[in-house]
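All protein chains but one are shown in place.
== chain A ==
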Amino acid sequence: MRLEDVRLRYGRSGPWVLRGVTARLDPGEVAVVLGRNGAGKSTLLQLCAGVLRPARGRVVDRPRHVGWVPERFPADQPCTVTRYLTAMGRVAGLGRADTDRAVDRWTDRLGLTPFREVRLPDLSKGTAQKVGLAQAMLRTPGLLVLDEPWEGLDSAARGLVPELIDEVLADGGAVLVSDHRGETVRLPGARHWTVADGLVTEEAASGDGAVAVVEVAVPAARVAGTVARLRADGHHILRVREPATPPTPVLVPPTPVPSSSVADPSAGRPGAPATGGPAGAAEPSVGVPPPDSGSTVDPARSGRPGEVAR
């Protein structure tokens, strides 16, 4: 699929959200779309999925079957999970038997079996999000577009998303995924597209984009405040772990962060967990992804890792 000088704005007098975007995504590739809130990530994804139409430029070679998982699944619909997925399977062009098989398969894979006869409005946010994933996968898509797919999912279900992506890639499909929570650490080898100022730039996935992950422990009562402060400072929070032991503040050794010592063996993989050292037992984790994501800090500029915890 190619985007050729694509421009888009909402309304004739609105500002351009995308200004001359040119990009290409080949079969078997996955691209992570990064950017600040309001930068146009969802707009770009909807453009690629075929929901939005460019005001200028064009999207060419879009695969025939596209699966789109919106950021918020529209759960306000008067039907059960089974009925909804069956209807969506038929809408996608599957036959009755194929639809039934696909619904059985994906409700089972995504842990939706106990909820099959539950009405959509009665589902929790995470379960509804799984229904959104299931409807996109009923017919193996040539292009899977995931808008914040991890939103609302529990830790067990989060691991399923990379599995789904791998399946699409293995079938020769392409995947676009947006993420603002650092979950794309689960997608090694993904290309990184950054949306900023209406343009899309692709960042190198290795080399100077090496990643440093700093794990910091804080008292449990101060987790929320610390996370908020770190985010305000422009750091990228990868995850917050529940304390397994009484929290003990741990300071990462105050040495400059060579990417290999922190993110090795995955230098270049944003948000790869740190290995070794006292940080290995510390929580919560604070990641410092590459400087391309808009909310990242270059290790060379961020000073000593210990400063992150203070």
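By definition in this document, a contact is a pair of C-beta atoms (placed from the backbone, for glycine too) under 8 Å apart; a residue touches a chain by one contact, two chains touch by 3 or more; residues count from 1.
Note that in this section contacts and distances are computed from a predicted model.
K.L.:
Would you mind picking the UniProt name of the chain not drawn here, from "NADH-quinone oxidoreductase subunit N", "ABC-2 type transport system permease protein", "succinate dehydrogenase" or "Membrane protein"?
P.N.:
Protein name of the absent chain (UniProt record): "ABC-2 type transport system permease protein".
K.L.:
For a quick check of understanding: of A:92, A:110, A:123 or A:218, which residue touches the chain that isn't displayed?
P.N.:
Touches the omitted chain: A:92.
K.L.:
Touching the hidden chain in the complete assembly: which of A:77, A:124 or A:155 does that?
P.N.:
A:77
K.L.:
By the contact criterion defined above, which parts of chain A meet the unshown chain? Give residue numbers in ascending order.
P.N.:
With respect to the unshown chain, the touching residues of chain A are 46, 49-53, 55, 66-68, 70, 72-74, 76-79, 87-88, 90-93, 135.
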